[in-house]
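With one protein chain removed, the remaining protein chains of the complex are shown where they sit.
A and B are the chain letters, set down in written order, and residue numbers restart from 1 in every chain.
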Amino acid sequence: MLSQELGEPVLTVSGLWFSYPDRPNVLKDISLKVMPGERVGLIGPNGAGKTTLFLGLCGVLKPSTGEIVVLGKPVVNGDFRPEVALVFQNPDDQLFCPSVWDDVAFGPQNTGLSKDEVEARVKKALSIVAGSELADRPVHHLSEGEKRIISIAGVLAMRPQLVIYDEPSANLDIRSRRRLIRLLQASKETILVASHDLELVLEVCNRVVLMDKGSIIADGNPREVMGDDRLMEAHGQEKPHSLVPHQIPHRHSK
Amino acid sequence: MHIPDGILPVPVTGAGYAATAVTTWYSIRRIKQKEDPRQDIPKASLLTAAFFVVSWIHIPMPPASVHLVLNGLLGALLGYYAFPAILIGLSFQAVMFGHGGLTTLGVNVMIMGLPAIAAHYIFRLRKFGNKESRRKAGAFGFLSSAVAMTMSVAMFVVILLTNLPADLDVEIERAAIYTLALAHVPLIFIEGTITALLVLFLQRVRPRILDGV
Partner (left out) sequence: MKLRIDEYSNLDSPFHRWDARHKLIGLMALIFAFSFVRDLRMLLAMVVVTVIIYIISKLPVSFLLRRLRYPSFFLLAVVLTLPFLSGQTIIMSIGSLDLRQEGLLAALLIATRFLSILTIGLVLFSTTPFLTNIKAMRALGLPAIMADMALLAFRYLQEIGQDLQRMQTSMRLRGLRKRRLSIRGLRILAWLSGSILVRSYEQSEWVYKAMILRGYGHAPHPRGEFHTHSRDVIALCVILTIAAGFIGGDILLGHGSAALLQ
């Protein structure tokens, strides 16, 4: 495990451009630097390029130009970099093993650990997400919320240092969402969270990046970025409720 | 068109298993020769599951209804993965629903699988010639499916009726073969038509899928 020197960024993106064969310039000149321990929220309308950026950061997609450096090493398309982990938007895309235990064990098994080490990793990952009692269940018996936390466990079992979450609260009920928020707040890794759930971003993140049409529009303190009405509305967003002065006051009954 | 347990003698079922084993081994060898089979395995696996699910769809054929087979299209889309896919699909069917047999698994896989491979080659022929038309793809879809189904029906009827543990009068045997075969003719047409329509649909929505795994 690479130990992170203080002051060294976890992630450096420089001048990233990306095009699909049928869609040019999905990402335009993206530059970004993320320091260890940061919790970066990525907001923006659908089609802004967030998922494409994530796939590039993991080495799944090859950029047209530009460089991505994670933990001091450049990301090469096709390399296996377990230090970076991506939690997909749709947990079903990621939970491809028939049982929970097998799925969480998949990553550790591929890093050549011994049987006991794999077992330990799985137990630890499941306990972090509070999913230990689900270990023997078949995946298709899980609820949406359970699928979400198991997909996170599967990724945490690889002990990543940078975890990227793509729309983690989509389709979750209130209780599961609250569990997710607590989990994200307690995470020790550096995290990037793309979400339309702006309240979640406010609660979890200490930095917000606004993207639209492939470019980074704003980058800074969550309250400042998301509290800027004109900026938010210009890019298909709205100010989150918590930052809006109350029109309908709460009436507490006594 | 699956032969159940209890009818065929052991030499036949044994031969079926042997033939299936050899063909599967050969298919896997060809699969491994591709540069990165890892990419195709999820595709082939999910399509296997999809074809399995699609086979639950009923086609109304008075007085009853029949299930889609689609082994022609499966062959066309999956190429070398078609045989393993059919082996897996039929195993699932036998184990989960008791449909088709355990001893006859090898025979049934050959009945479905060989025509699927033939369909693959027939469908590929649509690339020849200069005209690149939608109708051509649809026509080849019909053709490959009809040929595959005809082969399957022929193999099924012949294997079944020549291996019954009883003496059938030659007359009766011939009559039985004709009757069974004839009963399947409407099915062949329906499968062919649906495959053609499917190919046209896929061409419009996701043409890449037609280029195979």
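What we mean here is this: a residue touches a chain if its C-beta (ideal position, glycine included) is under 8 Å from a C-beta of that chain, and two chains touch if they have at least 3 such contacts.
Predicted model only: the values in this text are computed from it and were never measured.
Undergrad: With touch defined as in the header, list the contact partners of the absent chain among those displayed.
TA: A, B
Undergrad: Of A:64, A:111 or A:132, which residue touches the hidden chain?
TA: Once the missing chain is taken into account, the touching residue is A:111.
Undergrad: Taking the entire complex into account, which one of B:22, B:164 or B:183 touches the absent chain?
TA: In the complete complex, the chain left out is touched by residue B:164.
Undergrad: Using the touch definition up top, pick the residue from B:54, B:139, B:154 or B:181 that touches the left-out chain.
TA: B:54
Undergrad: Spell out the interface residues on chain B facing the chain that's missing from view.
TA: Residues touching the hidden chain, for chain B, are 4-10, 13, 24, 28, 31-32, 37-39, 41-54, 56-62, 68, 70, 77, 81, 84-85, 87-89, 91-92, 94-99, 101-103, 164-169, 172, 176, 190, 193-194, 197-198, 200-202, 205-206, 209.
Undergrad: By the contact definition given up top, give the residues of chain A that touch the hidden chain.
TA: Considering the whole complex, chain A reaches the absent chain at 55, 58, 60, 80, 82, 85-86, 88, 90, 92-99, 102, 106-107, 109-112, 115, 138-140, 154-155, 158.
Everything below uses one rule, namely that only the chains that are shown with their structure count from here on.
Undergrad: Counting only Cα atoms for the centres, state how far chain A is from chain B in Å.
TA: Centre-to-centre distance between chain A and chain B: 43 Å.
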